[in-house]
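Of the protein chains in this complex, all but one are displayed in their positions.
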Amino acid sequence: MFVAKVTGSLVSTQKTDSLVGHKLLVVEPYRLESDQRQSLVSTGRTFIAVDALGAGEGDFVLITQGSSARMTPETQEAPVDTVIVGIVDQVRVDQHSVYSRGEE
Amino acid sequence: MFVAKVTGSLVSTQKTDSLVGHKLLVVEPYRLESDQRQSLVSTGRTFIAVDALGAGEGDFVLITQGSSARMTPETQEAPVDTVIVGIVDQVRVDQHSVYSRGEE
Amino acid sequence: MFVAKVTGSLVSTQKTDSLVGHKLLVVEPYRLESDQRQSLVSTGRTFIAVDALGAGEGDFVLITQGSSARMTPETQEAPVDTVIVGIVDQVRVDQHSVYSRGEE
Amino acid sequence: MFVAKVTGSLVSTQKTDSLVGHKLLVVEPYRLESDQRQSLVSTGRTFIAVDALGAGEGDFVLITQGSSARMTPETQEAPVDTVIVGIVDQVRVDQHSVYSRGEE
Partner (left out) sequence: MFVAKVTGSLVSTQKTDSLVGHKLLVVEPYRLESDQRQSLVSTGRTFIAVDALGAGEGDFVLITQGSSARMTPETQEAPVDTVIVGIVDQVRVDQHSVYSRGEE
């Protein structure tokens, strides 16, 4: 799994039946900034994830990929390889906080 | 999943039986342009995807990879790891549109 | 899936039982050359693929990876993650041919 | 699998039901330093892994990814794609130790 920031959304009216009704969000994976190691920075990559938790723009979320993305009640048997499995409250590295929800 | 642009097609007459009859399209993954964050740009990568939605050249599509690519009615049990699961109408990032179908 | 060029072969006499009898080929993934967009160029990567189609050195082939590589009659239940599922006749991008078999 | 260092943890109160009760750790993949080949260095990447072994910050651990991450008693059927399957005591390369627990 990895941490990503929700930065947008995607609309697709013409899609595979089993995707109808799923909210599709733009998520950008983040990694630890490697010099100071005190914050998270974007990796510059962009994925589309299914959201089953009501995540909103600006939220940091926990992403699961691959076949395991089908292991949530909402995504079972669906052609989905990226899903939001948690909304992140805090990430701590080297014993200090590098992300805390609502404190950016 | 990720967003890709359909830019071409592939012909293969000699192929595994279960692939016969599948339309094979060239797709190029796109990511958010990282400076202005106002448009999508190519990642420079090239994949071949099975199309089950009638996507055409120039369309932006939603791609699913891995075992989940076999979770559409058309690709079940087929040796397929990349499938088009949606035709993209709009992508919004940071509350403005970075792609809108028919407005390029 | 992706397009790769068959450039060689691998011999292994000491191998897992279920791999005995499989032809193992060296394949190099290709991508669209990004400036002119008129040809395919090597990505510089090297994979080993199981061949079930009689592909030969110099052929461009279609590769499937991951669990889907086990979805051909020849590779079922085998510890194989890369398989040749088609021999490529033509690849077209931006409405012109970027690869045509026998015309290199 | 790959070797990673546990450097932190993640808190998420709002998450998929099957993740409740799992400890989520920040892990950074390490690779062999390529010049001297005498130590392990960070790859600069950051993953979140489920811990079932009681690993602590500073430990080097063995990570399994993909569907195989669901093959531990703790992660079966869970939407988990990265799991700690071992705490590393020693890594030897070219016949000398490049990591030994408690000797850093």
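Each chain gets a letter, A, B, C and D, in the order it is written, and its residues are counted from 1.
Heads up, the rule we're going with is that a residue touches a chain if its C-beta (ideal position, glycine included) is under 8 Å from a C-beta of that chain, and two chains touch if they have at least 3 such contacts.
Predicted model only: the values in this text are computed from it and were never measured.
Taking the full assembly into account, the omitted chain touches C, D.
Interface residues of subunit C facing the missing partner chain: 7-19, 24, 26, 28, 42, 44-50, 57, 66-67, 69-70, 77-82. Where subunit D meets the missing chain, the touching residues are 1-3, 30-32, 34, 40, 52-53, 62, 64-73, 83, 85-95, 98.
In this text, only the chains that are shown with their structure count from here on.
Interface residue usage between subunit A and subunit D, two copies of one sequence, is largely distinct: under half of the residue numbers at the contact are used by both copies.
Between the two copies, subunit A and subunit B, the C-alpha superposition involves a rotation of 70 degrees in steps of 5.
Measuring from the averaged C-alpha position of subunit A to that of subunit D gives a distance of 20 Å. Of all residues in subunit D, those that touch two or more other chains are 67. If you sketch which chains touch which, the chains link end to end in a single open path, with no loop closing it.
Pairs of chains meeting the touch criterion are A-B, A-D, B-C.
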